[in-house]
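Every protein chain but one is kept in place in this view of the complex.
Our next item is subunit A:
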């Protein structure tokens, strides 16, 4: 995880603060930092979102392409995640510095989305055995202030909510070749059901206590982190990061904590997304986002 210079005294101070349920930015152990969300920020992508938790800033764009499904899963589409750590986010990402982290995050997302509870890949099928959509999810980390997993999962879910796949009017089969007829109306699109799309929650064990939404300093102080993927009250993935070990009881506690937090967060996120959509609809032509 990202290196940040902290002295022993500072670490102890953070540790003590968490023991007293009073973190050094004033939050309690179960509090999130303020979040910001904007969808449809990249015009050339079919779905996009920008998500910030405090200073962690994530930009996600989704582009669908046509591909052939895997022979063993003829009725399923494909998703590919790609994470790019901008050197602007952390000095450590310079050069190939961010590659390892990027791979770690994209693998985690892949495993999470592969769960049958998490995402219905069948919705990406065009013509079984022949053609399906392959979604390229490109994630760009613009700034890093801790808790990347959570921020990224929210951003991806928002981008999925925003995703509009061109509608295929008809797909004809001709000697193995598929001929697609697309709708000529750009607003005539298919949307995906995002209810079950999972979010990731990082539970950070600092000392004897678990906190959520760790800041970058807290991440340094933690002995170990656990990332829980939650989709509609179900655990779809579990992953520990940055060494350290967990007692089974702690894991159980962490999972409970994750599920209860995820439930409220997911609801809030969905409400915000719907609200945002209604806002942009009413003032359609006014474009003022951070990209344009």
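Assume a contact is a pair of C-beta atoms (placed from the backbone, for glycine too) under 8 Å apart; a residue touches a chain by one contact, two chains touch by 3 or more; residues count from 1.
The definition used in the following text is that contacts and distances are computed from a predicted model.
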Per UniProt, the name of the complex member that is left out, chosen from "Protein DIS3 homolog", "phenylalanine--tRNA ligase", "Histidine-containing phosphotransfer protein" or "Very-long-chain (3R)-3-hydroxyacyl-CoA dehydratase": "Protein DIS3 homolog"
Candidates A:180, A:251 or A:272 - the one touching the absent chain: A:180
Candidates A:17, A:64 or A:77 - the one touching the absent chain: A:64
Hidden partner chain, touching residue among A:46, A:108, A:140 or A:203: A:46
Touch list for subunit A against the chain that is not drawn: 43-46, 63-66, 166, 170, 172, 174, 178, 180, 182-188, 284-285, 292
